[in-house]
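See below for the structure under consideration.
Part of the complex only, each chain left as placed.
Letters A, B and C mark the chains as written, and numbering starts fresh at 1 in each.
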């Protein structure tokens, strides 16, 4: 079960589709295996990157079950929904299937601090005792959550055990939360998203690991290992080798298509298909990705990776 | 089946709940009967006012079936969803249950004209041949749809047969659409929302009727009848009698709670319950609503209504 | 000098232009005279309705001086600006010319509570000891200020003496602020905007008066007088007589053009000209305004006004 001490690399999983848009269960199996082989300590499924909003509720349950059957690492299930009835239903299915916890992003439209804390009070009511991750991703949700509000939620809601951190800029937020827990606030686990763009600085500020879906998920493991070994030069060398691609993926609205392209190129999933509505990649974009991938391979080779 | 010639009053239906938050099917029956008795030519269910986002998919289907069983007027079902899989699933259930068509609002986040037209092209793919209402409600969705974009959708999508008009300001939009159809564009049905706040001017601009959920739904019938009888003074007298309440309901985020209070006061539904997240009404607000209702009753009495 | 005890009707003044877009100083004189004759206890100039952002800084100063020369009532000057250098400069000019205080709306883009309170701390630094009105108008600024944040600003900033209230919905906010001052918080003056749409309810909740630019500014005086005389039926009769026009003015982005049309029709200003960018009124709109004005006149006549 997820708790405040959870650490390491939680890979955000894509949801693979066949060219006709149906779920591709064979690719789910292969992808889960690859994520774990490349160093995932856990998985997060049905997040934004998992195209969760585009699945029917039956499909969501089917994905959760398939993933749980395939692997033994902790699985977090994204359950953000327009209303609590749907959130409760999916959360219960997920926990019944053996999930370690769920993840909730606040809905677009919340503005004041009070609206945000109320929303999470209601979330706790909806989830019962299920441990949950607060996903703080203002670029996607439009909801700005200050450190003081996060600390209020941490105080009010014992089942909030982890922050998926992807505010931007967000480094000061990590520092503020760690200073608060040094002074006695409950310390929650912080795993960082944002495609890994600030991973090294996030670790320096006190994050417990990474939770993102970068197309070469071994990056998180390699950076974290070097960092934990205290070899900062090595950590920066590895991190910088991936940075041109991390930055390319960071283009809003394009990241998922780029990642699925990269995963398919590596044979991790069979098709790069996204469900509609989704922008496809142009020939120019694919050429750019492939050029970056080739350089990345060379550079990693120089680093002995 | 819904088509471009649909006219009159389509009442937006609330979804009644028991105090514990469960669906209140007895109140659904009573409410449907009341809407029709008060002059509805059709009904729109599972819209924003119907708290559609707060229902599980099973509950949505149950509501559609109950309403269709209870009445013979055309029923439009709101099917807006984060993804097309859920939209397709509910639309098919709705049409199987005998709905006359469905209603789709664009998702928050669409910005450029091209994004909007693409979204509706995808909607048509998702709906197959099902006739649909385009809900144009920027205050709620954040999506601004210009008359030129609506006309493009009308041109590209033959199954788009009606506009639920609630842009604000929106009177010039009606005029622009009617001028375009005078010059040869396909003329679609326009029913107006916005709580009825500009109903008379909307009719003067060429709207075909009303589609809103004002707490005293007979207002739409009475105004439309006087307007169609050519008695503008009468139409204005009736409209003005309701205006203080229409304006009070127009407070964003409060309208539904006010309407459910009014419906419950009139015995049309048993409980004013909303599902969470929802703000309750304070004692001050209830006092204000009741004062407005008392004056409204007196004024309507003076008008022989 | 403006302070926490200020009460009554502060009319928001338009800025009259000649057809070529130049300032129309003759109309300024006539308009100021008319506002006072129709019951203004004070004036607010260079607000959003005053097209402040469209004036050069030299023009802004010229308008302040002309208005102050023409009248003896307290004048509040809108000084909202993209930066504090411009705000400080105009504020000092305004106070030198004899203004009673200034008005500041927070800039678009502020999101968290901390950002908002910081902004007003900086505002106080920029204004020195000048008393100011906090303009709370989320529909225009996008900035949501909760009652707790207003109370924090009231506590931190002794020169914040008045709230221009035009949150929507906003009635509970007045109640919250009054309950707080009953319990010991500093009580600031609350004058209400929103075009007068909820004026009566605002007074019932504890507002000290009105600050808006409705095209028939005597409405505020008449409603307030009846309310203060304790004749609620009379207050409602008067208020309801104006409501169809108040509601028509409430169309976003159109209110100012409608008001200038009404002011010009009454001979209060010479030309209804707005500076660009500004949408003009169509023939259909003008017809609708004039029909509402005719009915309004008849109804007020029946009421002996």
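The criterion applied here is as follows: a contact is a pair of C-beta atoms (placed from the backbone, for glycine too) under 8 Å apart; a residue touches a chain by one contact, two chains touch by 3 or more.
Quantities reported herein were computed from a predicted structural model and do not represent experimental measurements.
Taken as a whole, the complex in this structure file is built from 4 copies of one protein sequence, with 3 shown in place.
FYI, only the chains that are shown with their structure count from here on.
Chain A and chain C touch with mostly matching residues; of the residue numbers seen at this interface, over half occur in both copies.
Centroid analysis (C-alpha atoms only) places A farthest from chain B.
In whole angstrom, the spacing between the mean C-alpha positions of chain A and chain B is 38.
Averaged C-alpha coordinates give centres for chain B and chain C that are 33 Å from one another. With centres taken as mean Cα positions, chain C sits 47 Å from chain A. In chain C, there is no position where the chain touches two or more neighbouring chains simultaneously.
By the touch criterion given at the top, residues 168-169, 171-172, 175, 197-198, 201, 204-205, 236, 239-240, 243-244, 247-248, 251-254, 282, 284-285, 288, 295 of chain B touch chain C in their complex.
Of all residues in chain C, those touching chain A in their complex are 111-114, 144, 146, 148-149. Only residues 51, 53-57, 59, 81-86, 89, 108-109, 118-119, 122, 125-126, 275-277 of chain B touch chain A when the two sit together in their complex.
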